[in-house]
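Okay, handing you the structure first.
Every protein chain except one is present and positioned as in the full complex.
Let's turn to chain A:
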């Protein structure tokens, strides 16, 4: 079926998109202005595209290190969530019993618990065991991220025929080999979804790192941004340069993986 083209709708869509991008435009153009120029005029392009604000923000944010911290925590957490959630979902989907059902529903029910309800005991308990550090944070992400990931993997695994497992077992593979060589590769589409949903959440998380990370130098981007912004509340030129820097990695990621991201979010919500 060929769609007719509606020029009015196209123009309307374009204008709406510009409106949607306006906050980013305003952030970007003002990040090159001087303090005085922002005061005079926030709408037009800067008189001179000066990188001074960026140099200050880059240094004050300790940007390369902060970026590395965010990458490290996100990558390690997401890899652990994928590996362990897929394994757990596999066990729960293959060993059908009342126990498996109870465990599965425990994981799903845990999604109902808002973070604020466990936050205070979590921090005090982990504090007593000296686990308020990056290792502890990654472990917490595994605990909070497992529910949705197991739910998604479990749904996908129910569509993978058991005859595959049996055939591989007859050929002499053990559980571990069956899972990693036969089953896990089949789960690739859902793994992409699980990865994307967890990357978005963990990369942007502020509250949990703010409670767990308390050594200078191991801050993630949102955490560092909070302190940075507090310091420069009255100095918008620096604050905006810092904000722009903070979102550049996300824009690059989005540019390369936009199809997978939108598909992953849609699959995650619909399934």
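Following the convention adopted for this analysis, a residue touches a chain if its C-beta (ideal position, glycine included) is under 8 Å from a C-beta of that chain, and two chains touch if they have at least 3 such contacts; residues count from 1.
The rule is short, and it goes like this: contacts and distances are computed from a predicted model.
**Student:** From the list "YeeE/YedE family protein", "Xanthine dehydrogenase family protein subunit M", "NADH-quinone oxidoreductase subunit NuoB" or "ABC transporter integral membrane protein", give the UniProt name belonging to the chain omitted from this structure.
**Tutor:** In UniProt, the chain excluded from the picture bears the name "ABC transporter integral membrane protein".
**Student:** For the full complex, which residue in A:9, A:64 or A:170 touches the chain that was left out?
**Tutor:** In the full complex, the listed residue that touches the missing chain is A:9.
**Student:** For chain A, which residues reach the chain that was dropped from this view?
**Tutor:** Contacting residues on chain A, toward the hidden partner: 1, 3-6, 9-10, 12-14, 16-17, 20-21, 23-24, 26-27, 30, 38, 41-43, 80, 84-85, 87-88, 90-92, 94-95, 97, 99-100, 103, 106-107, 110, 112-122, 124-125, 139-140, 142-144, 146-147, 150, 175-176, 179, 200, 203-207, 221-222, 225-226, 229, 236, 239-240, 243, 246-247, 250, 253-254, 258, 261-262, 265-266, 269-270.
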